[in-house]
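For this depiction, one protein chain was excluded, whereas all remaining protein chains were kept in their positions.
== subunit A ==
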Amino acid sequence: MFNSTPSKANLNPTRSGRLDALRSPSFRHCGEFSLPAMDWQGQKRSEILMLISLVVFGVVAFGVGYAIGSFQIMMLIYGSGVVLTALITVPNWPLFNRHPLKWLDPSEADRHPKPQANTATSKKKVSKQK
């Protein structure tokens, strides 16, 4: 699930990479190609933060609820924890987009044609990256 930052050699978007970008919903909103709205590092951070935050809130909610003997308090703590986590990790905050990928301009891409000879090996590389 965690894609490493693509190496310099693959900064030219390959045919399938370009199609994915075109399918992204934020494509329609941007004048420039800065897709997706969270960069890879940001996505990884957001997901880890979400997992840890939810587990911590779950544990704390159960602990406090059990110690006090109040089921309602447990649900309140957990519910507010879920809402808080959602507010932090789900929207496209700028702090998750600090290392945006620099896609090549379309006009630039035309000046650097894709290699024709070894299409078999490059296709294999793309599927491994995913």
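Assume a residue touches a chain if its C-beta (ideal position, glycine included) is under 8 Å from a C-beta of that chain, and two chains touch if they have at least 3 such contacts; residues count from 1.
Assume contacts and distances are computed from a predicted model.
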item	value
Missing subunit (named according to UniProt) among the choices "AP complex subunit sigma", "Copper transport protein", "Histone deacetylase" or "Signal peptidase complex subunit 3"	"Signal peptidase complex subunit 3"
Positions on subunit A where the hidden chain makes contact	1, 24-26, 36-38, 43-44, 46-47, 50-51, 54-55, 58, 61-62, 65-66, 68-71, 74, 78, 82, 85-86, 89-92
